[in-house]
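A single protein chain has been omitted; all remaining protein chains appear in their positions.
Here the chain labels run A and B in written order, and each chain numbers its own residues starting at 1.
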Amino acid sequence: MTSQTAPSGRPETYIRFDGALGRIENLFNLIAAASILALMLLAVVQIIGRTFFNSPVPGFIDLTEQAMAAFAFGGIAYCQRVGGHIRMEIVLGRFKGRALWIAELVGVVLIWLVVAALIYGSWFHFERSYQIGDSTIDVGLPTWPSKLLVPVALSLLWLRLSMQIYGYLRLVLHPDAEPIAVPVIEDVTTAAQHEIEEAFGEDGANEGGRA
Amino acid sequence: QDVTWNVSVWGKRRAFTEHLEKLNELLAQKTDGKFKLNIAYGEALSKSRENLDGISIGAFEMAQICASYHEDKNPTLTVLELPFLGVPDLKTQIEVDEALYHHPAVQKDLARWNAKLLMSSPMPQYNFVGKGDAPKKVEDFSGMRVRALGGIGKAMETIGAVPTTVTAAETFQAIDSGTVRSASFAPHAHLSFKTYEASNWWTTNLNPGTVNCPVVINIDAYNALPDDYKQALDSSVKESLDHYLAEYDKVYDQWYKTLDEMKIEQVTFDKDELTAFKHKAGEPLWQAWVEEMNAKGIPGQELLDLVQSKLN
């Protein structure tokens, strides 16, 4: 079906799944971005209300805290897709070919395992607050919606990691194939180039992995 | 058999945690050092608001919690945090707490977290310090921006004050800059957040309410204890609390010394005025609480009556 028989061929199903997942990830990142804008506006309302009308937003801190889950977790899978979670690349950067893909594969499998563990644990954290009850300190907002966001966002990340495992496995088998939908290691100069592109907002063009 | 229990508490070692230190000491004496508590300060084992989660998971065996940090986790305990109940001192607070902790509805509430109530950590009443004209009667709080959370916040709202959320650490600055005019804490918290440095008055006996912060233990861990260890634990509670009260007396001494040094006006309300507070800012919220509990299938009136019976 895929490149295992034809190293230079394009694994169509994989690419299609990558695209679909990418759209969901983009949506989550968009929600995160919107929540940041909303936080900004709410805080401005809070300042104006408190200063000029003697009426602060009731439970402003509670509200902010619960809403924070949106931008703290929303973009997590997107960030993994574009290789945005920081790491040290000095040692890894010396690897080439199959050795590099094996190292990348092992790294992603480890993340995949720990994320699975955290999905399990954070689900129970949500479930306790939903079934037994939990509320915020000041105005008593229920905390379960915010807690639910964690296993959901991590599940999306887990799907992305599953994709990347496939992507790297494919490269381990065929080290010369074109890397598709996996973040590719950069030397310091290319990393710098990316910082530049980010600062100048030019990476909109190659979304969906830096390959 | 050596047993070490992990104990999750927040903050540093202070009067509020001295009953745990004493308990550890007494357990060592009674079990030849075989039953120990590893008291982990500073939220090393869990964030304070998640201590019940940690107990329910079995991550640690003992923890201190405060009911109002998460009312829906422990609705029955919040009766002790209703405003203007009229608790005069810490000794009475312990008696009220113990009566309530033995009520089956309360034990059932905590058992949902696999938790059992061990003892109280009685907290002083949250009186106000503030800046500007000192309030003398109920109406003086009208329009005043106050730092008061939860039940006290709601109570102050019924008499026209404006509860404003400010984190504890920012309270000094908030009073100093006029973001709020006054703030309610227990004396030790006023001392550590230095709210008095920005203020010129203090309400000695408004006693608007406080938080209720029991020490809880994991039921399975308790049941797994050998009988003599159980006995050692249960029999040490009273002495630990006596030690705790002695430590709090020192805090009060320090507090009143500070008030004198800073020349802070001590506002004492007379009985009629306190009754007015109770009628206007307390009782309506008590009724609301009872109805809320009834809706949850918790015998609210019974719990409130139990508390009142210990106070009158």
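The definition used in the following text is that a residue touches a chain if its C-beta (ideal position, glycine included) is under 8 Å from a C-beta of that chain, and two chains touch if they have at least 3 such contacts.
As a working rule, contacts and distances are computed from a predicted model.
Chemist: Leaving aside the chains on screen, match the unshown one to its UniProt name from "Sarcosine oxidase subunit gamma", "TRAP transporter large permease", "Spermidine/putrescine import ATP-binding protein PotA" or "Sulfur carrier protein".
Modeler: "TRAP transporter large permease"
Chemist: For the chain omitted from this view, which of the shown chains does it touch?
Modeler: When the entire complex is considered, the left-out chain reaches A, B.
Chemist: Going by the contact rule already stated, which one of A:10, A:23 or A:85 would touch the omitted chain in the full complex?
Modeler: A:85
Chemist: Specify the residue from the set B:33, B:58 or B:143 that touches the hidden chain.
Modeler: In the full complex, the listed residue that touches the missing chain is B:58.
Chemist: For the full complex, which residue in A:24, A:118 or A:132 touches the chain that was left out?
Modeler: A:118
Chemist: In the whole complex, what residues of subunit B lie against the chain that is missing from view?
Modeler: 6, 12, 40, 42, 44-47, 49-50, 53-54, 57-59, 166-167, 169-170, 172-174, 176-177, 179
Chemist: Which parts of subunit A face the unshown chain closely enough to count as touching?
Modeler: Within subunit A, the residues that touch the unshown chain are 29-30, 32-34, 36-37, 39-44, 46-47, 61, 64-66, 68-69, 71-76, 78-80, 82, 84-93, 103, 107, 110-111, 113-115, 117-125, 146-147, 150, 154, 185, 188-189, 191-193, 195-196, 198-201, 204.
Everything that follows uses one rule, which is that only the chains that are shown with their structure count from here on.
Chemist: Subunit A to subunit B: how many Å between their CA centres?
Modeler: Those two chain centres are 40 Å apart.
Chemist: Flag every residue of subunit B that touches subunit A in the complex, lowest number first.
Modeler: So the residues of subunit B touching subunit A come out as 49, 53, 56-57, 68-73, 75, 112-113, 143, 145, 149-150, 153, 162-165, 167, 179.
Chemist: Would you pull the subunit A residues touching subunit B in the complex into a rising list?
Modeler: Spelled out, the residues of subunit A in touch with subunit B are 50, 54-56, 58-62, 124-125, 128, 132-138, 140, 142.
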